[in-house]
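A single protein chain has been omitted from the complex, and every remaining protein chain is retained in its original position.
Think of it as A and B in the order they're written, each chain with its own count starting at 1.
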Amino acid sequence: MKMDLVSTLKVLLDGTIVTVELTVISFVIAFSIAIVVSLAQIYGNIPLKIIATVYERILRSIPLLVVMFILFFGLPSFGIRFNPFMAAILSLGLCSSAYQSQIFRGAILSVPKGQTLAAQSIGMNGTQIFVHVTLPQALRFAVAPLTNEFTIVLKDTSFAYALGVTELLREGTYIVSTTYEPLLIYLLCAAIYFTVTFSTNTVVRRIEKRFALPGFEFRGERA
Amino acid sequence: MIHFINVFVNAFPFLMDGLVFTVELALSSIAIGFVIGIIVGISRSYGKKWSYMISTGFVEVIRGTPLLVQLFIFYFALPQIGIRLSPIIASIISFSINSGAYQAEYIRGAIQSVDTGQMKAALSIGMTKWQAITRVVMPQALIKVIPSWTNEFVYLIKYTSVAYLVGVPELMAQGEFIASRNFEFMNVFLSVAIIYLVIVLFITWGFSRIEKMVRMPGV
Partner (left out) sequence: MKVLQIKNLKKRYGEKEIIKGISFEMEKGETVVVIGPSGTGKSTMLMCINRLTEPDGGEIYLNENQITGSKHPEIFRQKIGMVFQEFNLFNHLTVLNNVMIGPMRVKKFSREKAESIAKENLKKVGLELQMHAYPAQLSGGQKQRVGIARALAMEPDLILFDEPTSALDPELVGEVLEVIKKLAREGMTMLIVTHEIGFAKDVADRIIFMENGEIIEEGVPSLILNNPSQERTRQFLAKFMEGR
């Protein structure tokens, strides 16, 4: 069957847009949850610490696909029905929040203890210390691992395929089923994913360089 | 609650069948991935222009594209050029290559953190570069890499669940099968989740024990 390159690319582009939507929304959801969880783990009382730790431990141990299926197939028996898109972003958001909470926790704990001592010595209270001394430094430590996590979420959106969400991979599969050119199409999909991750990394690195403060090393480790 | 336990107990044997595949996939992938990782990692650390560029390209591409896409290429796309792989083989190859790329980075990191002074010292007592790599740098690097295996193994146990999408009867697939057969989605998938949770916790615990045994002061 003759393949029309232009309409193929258009379909893949539609899929890419959905992929990006999934990524960004999930990432933001995860970010918000993760802040709360990490603060609970560091500054919370014992019950809070336990709840937070149990939360992130469980969500880091269960496959994303399982979470998706529980939310999409399992919840209806309790009367909660999500459409595929919602189930996907919730699953992605929950799983990523567990990883992001550890990133924040690591970043906050990386701020040297002497900074806190100095802040206390000039009479700052706990909140002031966190807002003016700990947070600004922790955020800078968190940038590299968070970028890494962003690309991980981006790649994981391909799992939404299993729920029927029309993201990039599923669109690709539809085209394959009509044109029987799996190699080309899937390689194209791979190329698109690669381009997006590569551009994201490059852009973030540029921004990092621009806002770098002398003496601050951005830690470039994999989470 | 009682109903849940009922479902769990009944599903358990079938889920265990699936778990066998899951563990098989994960173990073989991490092992093959390790070999790939060493080759690529050394190439990235010590290779000359061409091998460095190829290995870097390999790592960047694999880490920049989703595992699922890689799996689909091996299972759905290769037949187009005449290579037909069974679901399991396609999965193992795909996961191994994926794991290899990530392990290559861990190994490269470990090699670089083994003091460059080590290389200088080895060369100064007359070793060739190759001897220095294999007898001095790599042993220390490999010890440093062990903690990352925990990460990698857990990652693989979780991500092998996508093999379900190409028809491998691993844990996830078994769960889906039982769930739709019996209309017990929530209970079955919760059971699946619990099994994964237990496995992952066990692996994490096990590896930290191994780590303690292999720890060398100063490395």
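Note that a contact is a pair of C-beta atoms (placed from the backbone, for glycine too) under 8 Å apart; a residue touches a chain by one contact, two chains touch by 3 or more.
Keep in mind the model is a prediction, meaning the values are calculated, not measured.
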Key: Among shown chains, those touching the left-out chain   = A
Hidden partner chain, residues of chain A it touches = 112, 114-115, 117-125, 128, 132-133, 136-137, 140, 213-216
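Please note the rule applied: only the chains that are shown with their structure count from here on.
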Message = Counting only Cα atoms for the centres, state how far chain A is from chain B in Å.
response = 21
Ask   = In the complex of these two chains, what residues of chain A are touching chain B?
value = 57-58, 60-67, 69-70, 73-78, 151, 155-159, 161-162, 169, 173, 176, 180-183, 185-187, 189-190, 193-194, 197-198, 221-222
Ask   = Can you list the chain B residues touching chain A in their complex?
value = 60-61, 64-70, 72-73, 76-81, 105, 109, 154, 157-159, 161-162, 164-165, 172, 175-176, 179, 185-186, 189-190, 192-193, 196-197, 200-201
